[in-house]
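For this view, one protein chain was removed and the others were kept in their places.
On to chain A.
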Amino acid sequence: MNDTTGLGDDVQLITLDVNGASYEVITAPRRTLVDVLRHDLRLTGTHVGCEHGICGACTVLVDGLPVRACLMFAAQAEGARITTVESLADSGTGELSDLQRAFTEHHGLQCGFCTPGFLMLAQGFLAERPEATKEEIREVVAANLCRCTGYQTIVEAIDACATARRAQRAMGAEEDSCN
């Protein structure tokens, strides 16, 4: 295996909380969060594209908010809760989450390279703003690049997921009030 820590660099021990598990990593300070996720933790669901914050392929959640994992050093993520695309599907059964299913149903992906970034962008955004309108979703989706779909289907997938979650919550509230 290639030495991916960068030979000759000073290394440091950092502890990262990723998808609820704690990992200790010995790494060079210049390792970005996305590189540590992929190379050290072998969580290769997060993709790396432009490495300067333009494409959004590396989007993960840090303390629940979407961030570019290429614009953050792993050492800066110590003490934060990091959530990656691997957290979405059920870890036992492999069953996809409602957001992932919406992407499939609405053809929100073709080659799939950008998809983990879009999923985490939408996951973080909808958690903070469940009542998001389609226009707001369209504006947020502008953060990431997709060279296949033309974005329309991505916006529709996220909007459908948000609408379904709202309907489910309304039903839950109704049931609560009946009890």
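Everything that follows uses one rule, which is that contacts are C-beta pairs under 8 Å (C-beta built on N, C-alpha and C of every residue); 3 or more make two chains touch, one makes a residue touch a chain; residues count from 1.
Methods note: contacts and distances are computed from a predicted model.
Undergrad: Name the absent chain as its UniProt record does, using one of the following: "Branched-chain amino acid ABC transporter permease", "Xanthine dehydrogenase family protein subunit M", "Cell shape-determining protein MreC" or "ATP synthase subunit a".
TA: Listed in its UniProt record, the absent chain's protein name reads "Xanthine dehydrogenase family protein subunit M".
Undergrad: With the full complex in mind, choose from A:Leu16, A:Leu41 or A:Cys70 the residue touching the hidden chain.
TA: Spelled out, the listed residue whose C-beta touches the missing chain is A:Cys70.
Undergrad: Tell me where the left-out chain touches chain A, residue by residue.
TA: Here the touching residues of chain A are 6, 8-10, 12, 28-30, 32, 35, 51-53, 56, 59, 62, 65-68, 70-73, 75-76, 121, 124-125, 128, 139-140, 142-143.
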